[in-house]
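Only one protein chain is missing; all other protein chains are in place.
Chains here go by letter, A and B, matching the order in which they are written, and residues are numbered from 1 within each.
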Amino acid sequence: MTLHPRNPEISHGTATPDQPLLKVEGLTKRYGPRIGCLDVSFDLYPGEVLGIVGESGSGKSTLLSCLAGHQRADLGRIAYDGRDVLAMSETERRRLGRTDWAYVHQNPRDGLRMGVSAGGNVGERLMAVGARHYGDIRGKAADWLGRVEIAGDRIDDRPSAFSGGMQQRLQIARNLVTSPRLVFMDEPTGGLDVSVQARLLDLLRGLVRDLGLSVIIVTHDLAVVRLLAHRLMVMKSGRVVEQGLTDQVLDDPQHAYTQLLVSSVLQV
Amino acid sequence: MIRIENLSKSFTMHNQGSATIPVMVGARLTIAPGECVGLTGQSGAGKSTLMRMVWGNYLAAGGSIMVGETDVATAQPRQIIALRRETLGYVSQFLRVVPRVPTLDVVAEPLLALGTPLTEARDRAATLLARLNIPERLWSLSPTTFSGGEQQRVNIARGFAHAYPALLLDEPTASLDAANREVVLSLIDEAKARGAAILGIFHDEGARSRVCDRLVDVTGFTPPNIKAGAAA
Partner (left out) sequence: MTDQAYNFAYLDEQTKRMIRRAILKGIAVPGYQVPFASREMPMPYGWGTGGVQVTAACLVPEDLLKVIDQGADDTTNAVSIRKFFQRTAGVATTEATAEATVIQTRHRIPEVPLTEGQILVYQVPIPEPLRFLEPRETETRKMHELEEYGLMHVKLYEDIARHGEIATSYAYPVKVEGRYVMDPSPIPKFDNPKLGQSPAIQLFGAGREQRIYALPPYSDVVSLDFDDHPFQASKAPHDCDLCGAKDSYLDEVITDDAGGRMFVCSDTDFCAGRRAEGHVGRLGEPV
């Protein structure tokens, strides 16, 4: 594997439908004596959506932040497109975070610049990778606002003037404008009204399908993963207790904890 | 097209004293292209269990389930995902969709997943919805608010949008009036004619005798202890 190029172009590596885009082996993170996540291994292929479920404190958010490079894992290996992520310099890793990867926070305020216009928010990643033509940047921002169903005449408004659902859609546009290949999502529908959630789920499904995104989505909402995730990983006490096809894990859970989790969901 | 051999299934109830209940042993079944096989047996005999194992949302305990070149019993999740996208269709009794998505797009989605252009996929969806007598004014609404019969027809339209080489049909004619039942049966006939292998559960005996080439009684796959228990 060659190293990530220094130029701002987005890399297109060797991952194919038969090669994992992300390969995780034995990932472990401890906080002193407490376990964050323990010995987590999985492969993620291009175009796949992996759901990670578990209750609060199960280690799913720790795992996501270790994968995204926000925290450093103690042990294990993460290979992205054949490259050893944990051995990368911080410069390379942050560059990856601006180009190939994207991270959608639960609270859009954590993922947006509230004092910058919607267009500026979407354009930032383009400018961060070297875009220097105002007209092009603005054109791409407008295109992406349209894709996430934000009216074009809101392009110069600040996100503070937007509803929660619009802010979350703006965060998604801001993340996807550089055509990432891997998107991390932490409870993306968490703080939203049910009807707004539905619209966002539909949007995400469409984007995954049309752009061939690989997604790792952390949530405690089993209904969300059933509609969005191809595969599911169930975590408890920092460990993966079960993983498999989403509807298989939900309809025919094998592990005691998963059975409890699934049977605890209120039916609607 | 579908070949099931020596298939077994058991459930382990971890939260009820870890009881392991075998529910199926030695199931075998073959369906050729263009053939429709109906599953029979009393309620609880395992028709739906077998169907779900073929679909892949129930794990097999042993044996094999070949659908085309894929053994669903041992395949990786992503192989099953590919199988469901390209080869294997499923009309379940329940419509499970993202709320607020228009009916037309719900039906077009399997085609979009295969990369069919949007207008072409929507044209195909519109044709099916019209054939199944879903009024055009409903197409732009989400099917989650529809009546049971309407939801069932949307589900059928979705299942027949792509010409899957293999199809699973779970009570496709239940809760349909005579006219719509007729439409569904002709859709099944057409699928058979183009070479689809179909596995179905039909409580409607008239429908069963009209489309099924063979019947398989799943009672034959029930483990002896369960059979004894059921009889007692």
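One rule holds in what follows: contacts are C-beta pairs under 8 Å (C-beta built on N, C-alpha and C of every residue); 3 or more make two chains touch, one makes a residue touch a chain.
Just so you know, these numbers come straight off a predicted model, no measurement behind them.
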item: Touch partners, limited to displayed chains, of the chain removed from view; value: A
item: Hidden partner chain, touching residue among A:A128, A:L211 or A:A256; value: A:A128
item: Residues in subunit A touching the chain absent from view; value: 90-91, 94, 98, 113, 115-117, 119-120, 123-129, 132-135, 137-138, 155-156
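In this text, only the chains that are shown with their structure count from here on.
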item: Subunit B residues within the subunit A interface of the complex; value: 11-15, 18, 52, 56-59, 77-78, 80-81, 96-101, 112-113
item: Contacting residues of subunit A [partner subunit B, same complex]; value: 45, 48, 194-195, 198-199, 201-202, 205, 209, 226-227, 230-231, 244-245, 247-248, 250-252, 254-256, 259-260, 263
